[in-house]
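Only one protein chain is missing; all other protein chains are in place.
Chain nomenclature is as follows: A, B and C, assigned in order of appearance, with residue numbering initiated at 1 for each chain independently.
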């Protein structure tokens, strides 16, 4: 572990890659089937989020706004715009859930979401997500926690085979799917909350984006509390697991900071073996472990001479950096959007909470960039190879299909990074 | 379908990407567990093949040579060197099978492999693979056919659920694995011959490359003839299926020119539904079909303005070109190593049997190159993006993990091609 | 100089193109049934293209974090392109409680120290407007201290939509920049291009023609724009308003204040481009210039026709349904017609009266003006046998079900469709769409579907 600088002392962000809490909440609601995320704020917040995710996922995105305007912004506690929004939404479509989340504007006004929600006779989860606090990751976690708190029915029954997976926001749709499959292969019935694996996974459906399509069903959320086990992945999701345990004191919780690389996946497999009482994992797991080992060796010579800049949300960053480090890459600089306990675990020479100006100022310290689409200009200007990861990636199609976690994803990710570094070394 | 020029009228190959029959046979034998491929020729043929595959697969490669020298080349019918080679090999290791395949030198001499083999009291399959005929694809097919003819025990019993898969040489290890899984998901017990999916799939084992490690077991090959169904993939493998049918007249055969893209995978799925008597395929198949559809749409805008040069072995070329064409790419030039019935099915504006000199001369006709590592220099010189596919690829690690077939592989492949084309358009 | 613009006044702007009957809807978006950006985004759109100015967004991360690097506005500015950079004070809880003014001051200092821009625009946002940060005072103070324009932009999201924001952006330019410097020299044919943002280089599709005609672009708001130039904009002979009604208030005020007339036009499609060039020449009122312009138009149209010839074959007899909003409903239609494609229907659900009239005028009496395109378009494709649907991504499935070609008119453009040359890009893209088998292929039924 290197030096962790929790915050640069700058009065501004220059070329930020941080994203807001409301946007994280939006995404969490999009992982619920037939949901309508409803952002409470000025229409711009929603419009930005909609365009942003539409381009990233190459899919129409369901989302609505309470369209707070000058008049309501000053005079009203939010009641009118929210109530009217729900009325207008349900006049056109029949969501299984409305996911109400606030913004800086309405939080500054002090709108009482809870109070308004209590007056609405429609399945609705509300969550306070001011954009002047936290970021994408915490917004996702807060919305998930709100869904658990407001939807899940308490019980004391336990279904031993049932397992609830709480994935952090950095896990792609395919990663959630692979994680579900990995766990299910040990004999568990897995439900993920939120579940992007069947929602924003890039599938063609008869989608007019009137509502989210795919994801966990609201009914399934309501019945989550009889799970014997809850697994949180990413430090941001700890609170969600605790919230679920409050619904049923008999649920046992296991936390994984990440499920990446050899050691990260070993930890998961080891625990699953113990919990399932099995001697051996399924053959595919054994085989992919050997492939990851081989990929580590095949890529180590290249990665061992490669210094990496990695930027991203804390939980995702922790996983990517661990995978790279295990194969011998030197993560010389890791830059996170926000502070997090995850940062202390990152095996990088320098970890900071910052922006792409910081990345650019440290340009001499790395040879390869792993980060989002905003890094494209940086990589181009500094003449360095880029492996595109995280939000947003408007440069490429197929974002939900990128897979970096578990044995399998680690093997592909390491090969991709080594190949990117070598290609560049070849042509300079 | 465009114009097919079966052969350029050149007296030479300039920058060839064609590979020899013996090398194809070597690879087929490496898809058998505990096999020692034994190339009958001068030691250089073997040395080249060994180095070549070691670099491509990033794995030590098991192979031996009869080391024909001046004296034996002229005086001997091959007996001494082959017999001595088998003696020397088995003195050190205990192969399950020796895969004897010839070269141009020993074919020109007219060595009688069959006669020599009949004198050897050790599990051995022989195959005539002169390198002045055919190419990689036919060498692989001939070796496979020889294994069937010389190893498989005839029977008239039939196990309805047992299915033999005969993949062409262009299918990567992961592709064979995915294909086996795809078929198995419909309820069949699948055996692939050869089976690289567990052999050269890039897994770390205690391999000193004394023998091949992984692949189909010799015992399994011997018992293949009770399969109810045999599926050949790639026109080069038709003969192998027929050879298997000669071992048991009740085996039913289904041929697929390729299993790529939406239509290619649909054909396979459709047949499997009929054979298995199922109404629906497994959910993962349904889901990946939708993802491929989405990937086709997400990539169509980019691919629709991209003219592609594709080079490769005929059967692989047919699959790649079909996938690209379905998503709207214009395959303006497809160049194959050798002539094949596959070429007539390729949806390209121009199909020829040729070399990279031909590719270079047509440089104005395409924007994106899909081909092997020898295309690197071409792409660099002509300033065009390259998607690396086929043998050899010494530039990248992770070759056995590339996956272009079926719904899933097609989705990834199209995204990769579109992203490569766009990245280039972006930076020029 | 300072002081916030009067929003109400801007909303009631006499030159507003919205028909009087639609004004209420235009001002107040419907909660739960609204799409479209806010005033802040509108201000961004109109001002960010000044690549030599830093654009500092005083607000929480949403406003800038999700919006920078989203627009392909090009610049020839040789220095670092600030348009493609993001600056924000990233207001936190602490700032909300104690005020963000100190942070803003420091942020301005940071930018000046490290990036030396020609000016700084400081954008108020919902939160900082609500907490009452006095950005006017801070900007004024910084401008004096550092001796360069520091322009406050008062377009927090809650005041309204994009159009209003663009107007507010224009207002800020008018108050703080225009008229604050003199040009080195003037010519009789100096014009300002207002509302041309040079997205994908649209401006460059016709700027060389203006140059050839001897017309000088004195300044722009704001495509490929420079701060030094816009400060001299009051010396132009003509304001040319390009496809941007939101800035008509600016041109009107400049007419009142500086006696600069304006013309409103578009460079989209062959006919509009020709008409636009001629309109400028005529507005400048020089008969020789007009004659030269007419000759240039003849020449350029002939050149275009020659290059379009190979496409005409493909487009012959092709019919298109167009489902998009605003002025695109007729401007794209016009361009399609220029290419020889028949436009059998266009969407006018949210259009103004003027846009509807224009659409009818371009499309002729037989075409359908769809008010509920989502419901109507499939039927019209069936009835007309249209081979092409141009719409937003949501309508893709309609095209697939009908097995016809689709072009996403809302997708971020990567190349310009503007001017004569841009029409060739459009032709190329539409030919690619029409010839692309993907729509047919994707529509294949799965083997397990009935």
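Heads up, the rule we're going with is that contacts are C-beta pairs under 8 Å (C-beta built on N, C-alpha and C of every residue); 3 or more make two chains touch, one makes a residue touch a chain.
On a predicted model such as this, the values are computed, not experimentally measured, just so you know.
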Contacts of the hidden chain among displayed chains: A, B
Residue of B:30, B:82, B:199 or B:346 touching the missing chain in the full complex: B:82
Options A:47, A:293 or A:419, residue touching the unrepresented chain: A:293
Which of B:60, B:219 or B:426 contacts the chain that the document leaves out: B:60
For chain B, residues in touch with the removed chain: 10-20, 22-23, 38, 41-52, 54-55, 59-60, 64-71, 73, 80-82, 84-89, 92, 103-105, 108-109, 130-133, 135, 204, 206-209, 357, 373-374, 377, 394
Residues of chain A in contact with the chain not shown: 262-263, 266, 269-270, 273, 279-281, 286, 289, 293, 296-297, 300-301, 304-305, 325-328, 425
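The definition used in the following text is that only the chains that are shown with their structure count from here on.
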Centre-most chain [mean C-alpha coordinates]: A
Separation of chain A from chain C, taking each centre as the mean of its C-alpha atoms, in whole Å: 34
Length of the line joining the C-alpha centres of chain A and chain B, rounded to whole Å: 39
Contacts with two or more other chains, residues of chain C listed in rising order: 400, 442
Residues of chain B whose C-beta touches two or more other chains: 293, 297
